[in-house]
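Note that one protein chain of the assembly has been removed; the remaining protein chains are unaltered in position.
What follows is subunit A.
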C-alpha cells in the first residue's frame, strides 16, 4: 500500500473500489448471511428427517448433510446478480465505468470480490452443515454401528463433497454475475440463471429417452455441478464429481465471457 497511486495497476484500483462498494452495501451482507443460514438450516432439517433403520440403507451422509446448498445457491445467484445488477438499475454503472474505463478490469474486480465473499460464506455454510449433521445424524440411524463413521473432513470423499460444495456456490454466483452483465437487468438475469439451474433438470425428469435424460443431466449445470457432493456409487452417476463441477465452471465461464463482450460492445 506504499506505492504511489500513479504506479498502481488498474486492476488493483478497481479491486479497491469494488471491495469498498461491497462492504458498504448492506444488501450484500444480508445475502451472505442468508446464504449461510439457509444452507445450514435446510441441511439440518434434512438430516433430522433422514432415517437409516438398518446397515446398508443407502444414505449418502455427506450429500444429505449438504442438501442445504440446493437452497443456499439461490442466495449465491442473487448475490452474483446484484453485484452488477444494482448498478444497471440505478445508472451507477456509468459512474463506475467513468472511474475505471477499462471495462474488463471492472468485471474482473467484481468477480474477484464476489468470489472472495462467496468462498468465505460458502465455507461457513458447508462447515455449519457438516457440524449439524455430525450432531444430528447418529440419532437417526446412520450410526457407526450401521457402517457410518462420524462425518469428518479427514475422509477423502467427504472432503471432496465439502470443498466441491463451496466451489459450487462460488460458480453459481459467478454465473449470476456473468448473466447480469450480459443482460443488464437483474430480473432477466435472475430468471435466466434460476431457470437454467432448476428447469433444465426438471426437463430431464420428463424426457422419456434414458440416453437423452442422461445427457441432459450431464450438461445441466445444477445436476452436473452437484455430482461433486456424491460419495456413494459415484460410478453410476451420469457424470463424475469433478467433471460435473467442470461443466458448471464452463457455464460460468461462458456467461462471464458473454458478459464481458456485451460490456465492451454496448454504450454504458
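Quick note on the criterion: a contact is a pair of C-beta atoms (placed from the backbone, for glycine too) under 8 Å apart; a residue touches a chain by one contact, two chains touch by 3 or more; residues count from 1.
Keep this in mind: contacts and distances are computed from a predicted model.
Undergrad: So which of "Putative membrane protein", "GDYXXLXY domain-containing protein", "Multicomponent K+:H+ antiporter subunit C" or "Multidrug ABC transporter ATP-binding protein" is the UniProt name of the chain that got left out?
TA: "Multidrug ABC transporter ATP-binding protein"
Undergrad: Of A:27, A:51 or A:261, which one is in contact with the hidden chain?
TA: A:27
Undergrad: Based on the whole complex, identify which of A:10, A:37, A:159 or A:219 touches the chain you can't see.
TA: A:10
Undergrad: Since one chain isn't shown, list which residues of subunit A touch it in the complete complex.
TA: 5-6, 8, 10, 13-14, 16-21, 24-27, 86-87, 90-92, 94-102, 267-268
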